[in-house]
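I have placed the structure first, in the form of structure tokens, so that the comments after it can refer back to it.
Only one protein chain is missing from this complex, and each of the others stays in its spot.
Moving on, here comes subunit A:
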Amino acid sequence: MAPSTSTAQPGPSGQGQSAHAPAEDKAQITTLEELINLLLSNRTPPQKNDALKTFAHKETRDALMAASLPNGADPLNVLSLADNTLGYLYILCARLHVPGAPPPTTAQLEGFCEGFVPGQARLAPDRITALAKGIIKASGDNLKLALSPLRHLVTRYPPNLSYLTNLHSIFLNLCVKTRYFSVALPILSVPILNVDKTLSELTYNDNLLYHYAGGVVFGALGRWKDAEEFFEIVVTSPAQTPAAIQLEALKKLTLVQLILYGKPVQPPKYTNATLIRLIKSTPYNNFARAYPQRVVALNALMTKDIDTYRTDQNIGLLQQVINRAPRWLIKKLTSTYLTLGLNDIGLQVGLETEEVRSVVLSMVEVGDINASISSDGTVTFVDATPQFTKTQVDNALLQAQAQSKLLHELERALNASKEYLAKALKHKDESWGGMEDDALYNTHPGGPSGPWAEESMYA
């Protein structure tokens, strides 16, 4: 059960030394002054962390840390952030959480979040969580104040932004609550690729919450493609029994896909089957299947189940979906007609001629369709031929190469991992048999057999 890989590097050496050291430290340190002295002495961060965690009594520890020094000086002024990130962190947390203690100033919090040393802070993930929650609590009604320190915390704490931490979900929730959506964009723009439970107090729900909130943020900003991806991640997250938030995400995903594609899209194959069954019985399914139609008909559909949509808080999104319906109808017409009068379009779509004109104009502007309107009100649709420049193609190729390299490294790492090898060795006989069966079905007879025969076909 030893914390594996990433935090293990400082671990063994630090723990080895501290095994005997804290025994005497614990006995000695009973006041804040002694603690500060110890922190100022020349010890390694893990040792300090041990000391901080174990000094004095459990009940009085936080109260002691929240107090000030006997000479009235603020311990935070004595400690330097670069050397004593941990001490600073513990004291800040104590002050935030001990009732009656003087709360840290905004400047102190900001200062810490901007200046802490990530390597040290990662020794105390519980304190970091407590700090994040404390900052939100301390900001009281004015939640906006918490945004900036938390943003620094999220950005600086993990090794890089592709690591998921529980700070991610805390911060995103805050952004959604305060409706400061664009603040979250720099964080959201880095896709999560690494999950490490030892890095922070990460729970399974953090992944769902983070991506759900991310989807909401992108949705609010009108970046539907990104919103789709985030909701899809929530929906397809592995789970034995789906979480309620996954169903909510699926509902939003359905609506977002209507905005994006004008029709419902089949969720990926690895989506939990229960979830798909659940959504079938909601009004969303009917709505998606009826889409796109004339606005009047869609509005009627919405009013029919307005209560459901209201409790799900999806009215706004739904309204946007309905507003886009004429565009999809017009888009459909382009595949049938080459020329069409504005009033003919109006008849088919259920809009006044002038409204049609403005919709068509805006669609041409955005690039949804390629068309021109002549003076007598005839719309001529032209096929848009997609053009790609050389740089675009090169970029795509570079991305693909990078991706394939990443996957290769991952594969090697996995193939070399202890767990996999142990398992593979244990199940050698059975899995070999199974693999050969696979190979029989997939490769031509007489071709290379064995587990990687398939791969050679595509190489």
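To be clear about the criterion, a contact is a pair of C-beta atoms (placed from the backbone, for glycine too) under 8 Å apart; a residue touches a chain by one contact, two chains touch by 3 or more; residues count from 1.
Just so it is clear, contacts and distances are computed from a predicted model.
Undergrad: Looking at what's absent rather than what's present, what does UniProt name the missing chain, "non-specific serine/threonine protein kinase", "SWR1-complex protein 4", "Coatomer subunit gamma" or "PCI domain-containing protein"?
TA: The chain we cannot see is recorded in UniProt as "PCI domain-containing protein".
Undergrad: Of A:315, A:338 or A:361, which one is in contact with the hidden chain?
TA: Reading the full complex, the residue touching the unseen chain is A:338.
Undergrad: State which residues belonging to subunit A touch the missing partner chain.
TA: 191-197, 202, 204, 207, 229, 232-233, 236-238, 268, 270, 332, 335-341, 344, 378, 381, 383, 385-388, 392-393, 396, 399-400, 403-404, 407-408, 410-411, 414-415, 417, 419-420, 423, 427, 454-455, 458-459
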